[in-house]
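Missing here is one protein chain; the remaining ones are kept as they sit in the complex.
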Amino acid sequence: MSAALDLALCALILGVGLASMAGRGVFRAAIFFITYGLLVAIGWARLGAYDVALAEAAIGSGLTGVLLLAAHGRLRRLRAAAESLSRFNLPAAIAGGGVALSFGWAWFALPVPRAPDLTYALPQAGVGNPVTAVLLNFRAWDTLVESIVLLAALIGVWMMARDADWDAPLGLRYHARPSGVLASFGRILPPVGLIFGVYLVWAGAESTGGAFQGGTVLAAVGLVAMMAGIMRPPRVAQGAWRAALVLGPVVFLGSGLAGAALGAGFLTLPEALAKPAILTIEAALTVSIAVTLALLVLGPPDEGGQQA
Amino acid sequence: MSLTIFALTGAALIGLGVYGLLARLHLLRRIIAFNLIGSGLFLFFGATGARGEILDPIPQALIITGIVVALSASALAVGLVVALAQGSGRASLPEDEDAEGRAP
Amino acid sequence: MADLATYILTASGLVFFIAGTVGLIRFPDTFSRLHALTKADNLGLGLIAGGVAFQTETWAQLAMLTLIWVLALLAAGTVAQLVARAALSTPEQK
Partner (left out) sequence: MTVWLHIVAIVLLASLGGALWRVWRGPSPADRMMAAQLVGTGGVAVLVVLAALQDWTLLVVALALALLAALAAVGFVKAESPDGAGDPEETDPPEDWRTNSQKVPQDG
């Protein structure tokens, strides 16, 4: 019975993936990719990876959707959205089929990997959720570098701005009817999202959740508030927002150095301080992830978009 | 059984993404193809991590960071595509255009 | 008793989901399809959440189920209104 459910789900995932690559029109592809993110989130739920399901639900169908649809809108106003039907490409099909077949072969041919048993190490990690323990303690290097990669991507996006737009607020100049449905929605949703996002970070220490998931939810409701005209998008040069961007990496690095100073080693948390240290890093990281993701999706300041 | 279904779905998605990345020329479509490859890899990796007796949290942690990085890479790519369209009025690469200089 | 309630509520929820999908496929134009969608899938989700509610173990789970449905209602109402208006005011746009 549960295999039938997984088969049905995977058939839908594959069908939607195929639909996002086939046919004409990138708008349809973007919509299919939004539904794809949702179905993959259900797939992660079936695999028992609840933290991943949460991240995929928030990012895959939420933020990526806004990003792709906004991009399509901009391209349409620049008259670059049209796509002609491309013919079937045999070499590409051979390449894709070959890659898929070799992965399928690897699944059956390679030995089952032996997962390191973390249960003995978990009591020293300071948190009960093994995924959070891996992210913030056992493999803190990865997470630290990743938070810096996010900043680099944001700087890359900002470099796309034209000189004349540099001092303008980020993204397009969003406006909405003050008493309209969108504005009301933009007032109701963010408080709920704020509570839920903070809850996810807090709960992530022991059960499903964490800085990435909480930060994504906060970024998403922040975007809703900005698109509804409730909240003004920041400018590149605003100090407080820049401070929020680097808060997470700075606190993370600082705690790493403190660990080295205490003799435990860089990015190694002493067992007694692990829980408060992880919660502090997570709180700072959540702020930075939320602001970085929201600004990434908003895009560079773009005054020219008004006329184009 | 279920793990095999998900792993093979992941493998097929990677292949599908590779096809789209090579065969489709509109750059927004290619961004979606790139995301499809990433997501297929994550599914394959996640199914592999769930194969042992216990659910391995390390692949899960890496996949979460991977999902966030994929979003930031997509945002950067979207920025580049919009900048290209602002400059040239097209959303496909010059080397992919046909003899009349039109986007295919 | 609780199980019976779950069977009945989830089954009727399914009926609404299927009706919504059939409406989405069969109705002739955008606005009637919107009508089929918003009526059906919210009741559908409500009934399914109601059915599942009889299986919950704690009050927190029950509260969460309620919140899920309320948020879905809010989202669906907003989206229906906005998408309908967008379809109305830009009918000539590609």
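Every chain is named by a letter (A, B and C) in the order it is written, and numbering of its residues begins at 1.
Throughout what follows, a residue touches a chain if its C-beta (ideal position, glycine included) is under 8 Å from a C-beta of that chain, and two chains touch if they have at least 3 such contacts.
Just so it is clear, the model here is predicted, and its values are computed rather than measured.
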| item | value |
| --- | --- |
| Shown chains touched by the chain that is not drawn here | A, C |
| Residue of A:S61, A:T132 or A:S255 touching the missing chain in the full complex | A:S61 |
| Identified contact with the non-displayed chain, of A:M21, A:A53 or A:A161 | A:A53 |
| Option from A:L172, A:A211 or A:I289 whose C-beta touches the chain left out | A:L172 |
| Those residues of chain C which, in the complete complex, touch the missing chain | 3, 6-7, 10-11, 13-14, 17-18, 20-22, 24-25, 29-31, 33-34, 37, 41-42, 44-45, 48-49, 52, 55-58, 61, 64-65, 67-69, 71-72, 74-76, 78-94 |
| For chain A, residues in touch with the removed chain | 1-2, 4-5, 8-9, 12, 15-16, 19, 23-25, 27-28, 31-32, 34-35, 38-39, 41-42, 45-46, 48, 50, 53-54, 57-58, 61-63, 65-66, 69-70, 72-74, 76-77, 81-82, 172-177, 180-183, 185, 189, 192-193, 196, 200, 203, 207-209, 213, 217, 220-221, 223-224, 227-229, 305-306 |
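Criterion: only the chains that are shown with their structure count from here on.
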| item | value |
| --- | --- |
| Result of counting contacting C-beta pairs for A-C and A-B, higher pair | A-B |
| Averaged-CA centre spacing for the pair chain C and chain B, given as whole angstrom | 31 |
| Where chain A and chain C are represented by their mean Cα positions, the distance between them in whole Å | 27 |
| Chain A-facing residues of chain B, complex | 1-20, 22-26, 28-29, 31-33, 35-36, 39-40, 42-44, 46-58, 60-65, 67-69, 71-76, 78-83, 85-86, 89-91, 103-104 |
| Footprint of chain C on chain A - complex, ascending | 76, 181-182, 184-185, 188-189, 192 |
| Chain A residues touching chain B - in the complex, by the definition given at the top | 2-3, 6-7, 10, 13-14, 17-18, 20-21, 26, 29-30, 33, 36-37, 40, 43-44, 46-49, 51-52, 55-56, 59-60, 63-64, 67-68, 71-72, 74-75, 78-81, 83-84, 86, 88-89, 91-93, 95-101, 103-104, 107, 112-119, 130-131, 133-135, 138-139, 142-143, 146, 149-150, 153-154, 156-157, 160, 210, 212-213, 216, 289, 292-293, 296-297, 299-300, 304, 308 |
